[in-house]
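Note that this complex is displayed minus one protein chain, with the remaining chains in position.
Letters A, B and C name the chains as they come in the text, with residue numbers starting at 1 for each one.
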Amino acid sequence: MVSDVITLGPNQYGKAETRVVALRRGTERHEIADLNVSIALSGDLADTHHTGDNSNVLPTDTQKNTVFAFARKHGIDQPEEFGLLLAKHFVASQPAITHARVAIEEYSWRRLGEHSFERAGDEVRTCVVHHDARETHVVSGLRELVLLNTTNSEFWGYPKDAYTTLPEASDRILATAVTANWRHSTESDWADSYWVDSYWTKSYADARSNLIAAFAETYSYSLQQTLYEMGRRVLDQQSGLCEIRLSLPNKHHFLVDLSPFGMDNPGEVFFAADRPYGLIEGSALRQGAPDAGRAWE
Amino acid sequence: MVSDVITLGPNQYGKAETRVVALRRGTERHEIADLNVSIALSGDLADTHHTGDNSNVLPTDTQKNTVFAFARKHGIDQPEEFGLLLAKHFVASQPAITHARVAIEEYSWRRLGEHSFERAGDEVRTCVVHHDARETHVVSGLRELVLLNTTNSEFWGYPKDAYTTLPEASDRILATAVTANWRHSTESDWADSYWVDSYWTKSYADARSNLIAAFAETYSYSLQQTLYEMGRRVLDQQSGLCEIRLSLPNKHHFLVDLSPFGMDNPGEVFFAADRPYGLIEGSALRQGAPDAGRAWE
Amino acid sequence: MVSDVITLGPNQYGKAETRVVALRRGTERHEIADLNVSIALSGDLADTHHTGDNSNVLPTDTQKNTVFAFARKHGIDQPEEFGLLLAKHFVASQPAITHARVAIEEYSWRRLGEHSFERAGDEVRTCVVHHDARETHVVSGLRELVLLNTTNSEFWGYPKDAYTTLPEASDRILATAVTANWRHSTESDWADSYWVDSYWTKSYADARSNLIAAFAETYSYSLQQTLYEMGRRVLDQQSGLCEIRLSLPNKHHFLVDLSPFGMDNPGEVFFAADRPYGLIEGSALRQGAPDAGRAWE
Partner (left out) sequence: MVSDVITLGPNQYGKAETRVVALRRGTERHEIADLNVSIALSGDLADTHHTGDNSNVLPTDTQKNTVFAFARKHGIDQPEEFGLLLAKHFVASQPAITHARVAIEEYSWRRLGEHSFERAGDEVRTCVVHHDARETHVVSGLRELVLLNTTNSEFWGYPKDAYTTLPEASDRILATAVTANWRHSTESDWADSYWVDSYWTKSYADARSNLIAAFAETYSYSLQQTLYEMGRRVLDQQSGLCEIRLSLPNKHHFLVDLSPFGMDNPGEVFFAADRPYGLIEGSALRQGAPDAGRAWE
């Protein structure tokens, strides 16, 4: 029965979007890591909600300081590693904090010289780390990977109802901006090997390649088919991953009707529309994958 | 055990961000409704993922057409109503579609005259409707409601660790951009009355007022305290609502140190920072609230 | 004759987008001013360009500090006043700096209580001040004032060529996002009176009202006609202004063809398009207006 008693529900707090740039300048050839770090802590936080008693609330300002201090102390190599260090630190050092979520975006830079760099586009490498006493989860991903096939895409055989006007297409542009996130198997499986040999960065590069290859190589009858093939390919090729979720906007390119001007248009001139757009969301899962817990939050 | 068998996981698809503007011009005094409608359908969609067989895939283009046709057929008054009509239509008319999610943003316009309007700011009224054979959920909300108190906010008594430098504050600016979403009790409770007397719009206006009043009236020792008071106030005052979730960025306004210029700064001159920012997320729940099902997806 | 000799051309530099929030908390009823200040200085700056000799380059960091210090010293009331103070300061105090441009955006807040405020939308009040030994110019303006008429707009009688497909319209939605900037007559005309009685703020409020009234009241045969009537109205009603420039995107609302669904659409259901859009730019000038100098840069 619905009552008048109101209670505090799930909650978390933290410092979002700390922009840290870490250089390694040990040799002539400098390295750069450029991150956007967002922290969210949860635990025994009822008092601050009910009375403003902050004795369990590590300030978000302190969290920001910790990001900078850890960048100096540990350096920044792989974002997943840095996220794990931070997440474990907050849970270990703050008695009231039982769970930490650390989300990181990494911006990539193309080397121009020993100490000169060019920002390498919009695309963002991402990861989300969850850590508590019971389990640790890592989800890696990317967003704003914009892909386009100029052919090998059809769309037909769909149901028609009273509101259908779309003609079937036997050759269309297929374009999307990939958001993909893949879940690494749980820590017990990987604890021994994850830290060696740039595991996370290699895994990321492989996933990215697999996504691109599957997009380019799939003769597509629907964006769903392409999506699933992209997800399947990643899991099939990368045994350390157990689940992948994809969100693919269908960035419509409409063939322009040039017949009023006495012209044909054999798949050459398109209008790139902004809105509305199709949005295809789907996932692939390895059978027997460990429970996801809070990994996807 | 983790195997090599990979399967299709949760998925949905639809047309996102159909921008429909509906006028009522029956009298001299025109009315305007300005919506952004995003539809996501799920159901028996394995074939299109596996083989590109689209016989169950109502095109997103058809979904867009349906939005426009329904705007003509039913008019647009309350976004929740319009979302319910659409969600029920897709599930009822497409045998393969078992679940529909319709998310709507409404942009508001201030009247200037009989047929002239001025866009009333950034703030957006939102709703998400979920419908399937088992249940129907409505979550209403808003975002980009930017609020600021110039005083009556403190922050102190927090734990200090090796990375703490923040001084305690006995008088600070408190500013945020409110994102709030509240869940209406399930359909069985409200089916009889929801359609009369602009239920949704009145509920929205009340929630908005309650959020603002709680923000302005709470003497705050933490943004968490303010958040919970905002949520509690809404549930306390509105018996038709059973849960509310809030996301409040702490838009920092830092007091500028003017001492190098021989000046004091008694809470008068601030630097409004962009990033990083605190992010406080929390919820309030009515005891005995019905199960949320997929309401929050 | 084009030679191989390359010289330094026009240049300026400064701190952009200093976000200063100034409170007045003298009484229970607090006041807030929320500005974004961008400074650009020019003068004898050849050396820093040619050799990196910075002896004439007041750091942009110092400019930022000056914004905060002046906010404390002088308070912030009208943005034009604050811009004039800053521009004159830099030219007066830096021997090498001969010209200052100060551009200010003001964000407005709606009062909720003695010390509580709600951000009042997207619309931005703007001003640009130019100052040098010879003259001082003030251009005030606004942007993101979004207006819409649901009727009283036609468009026909235009030339048709081989690429014309647009049907003539006898009743359409007219919607735009106004960017308007108006030039105040030169200082010699206004130096005596400008500082009294909130001259700038009253002038701003009047211009805003005049723009809105002209938009709403004009039966429009083209957005150009509406634009000119808006500009003319402002100059006609406000003798202290000598020139106004307007930039009006034609935010297309396309009537949806519902005939495939057996429905008519008597001006009721529209698709609000993003891109492309018409862009109408024009100006009105008072005869005998003083020379604009660098006012519009």
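Assume a contact is a pair of C-beta atoms (placed from the backbone, for glycine too) under 8 Å apart; a residue touches a chain by one contact, two chains touch by 3 or more.
Since the structure is predicted, the reported quantities are computational estimates derived from the model, not experimental observations.
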Fill in: Contact partner of the left-out chain, one of C:G26, C:G262 or C:G288
C:G288
Worksheet item: Which chain B residues would touch the chain omitted from the figure, given the whole complex?
Response: 162-163, 165, 260-261, 274-275
Worksheet, complete the sentence: Note that chain A touches the absent chain at residues 18-25, 30, 32, 34, 65, 68-69, 71-73, 109, 112-113, 115-123, 145-152, 173, 212, 215-216, 253, 256, 258, 260-261, 263, 265-274
Worksheet item: Taking the full complex into account, what residues of chain C touch the chain not shown?
Response: 1-19, 38, 40, 45, 48-62, 64-66, 69, 93-94, 154-161, 163-166, 185, 189, 220-225, 227-228, 232, 235-236, 242-243, 245, 249-250, 275-290
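The working rule: only the chains that are shown with their structure count from here on.
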Practice prompt. Name the most central chain, where centre means the mean of Cα atoms.
Written response: B
Worksheet item: Measuring centre to centre, with centres taken as mean CA positions, what chain is farthest from chain C?
Response: A
Item to complete: Count the residue numbers both chain A and chain B use at their shared interface, divide by all numbers used there, and answer same if that is over half, different if under half.
Response: same
Response to the item:
Distance in whole angstrom between the CA centres of chain B and chain C is 32
Discussion item. Using mean CA coordinates as chain centres, what's the gap between chain A and chain C in Å?
Written reply: 39
Practice prompt. Measure off the straight-line distance from the CA centroid of chain A to the CA centroid of chain B, and report it in whole Å.
Written response: 23
Response to the item:
Residue numbers in chain B touching two or more further chains are 18-19, 65, 69
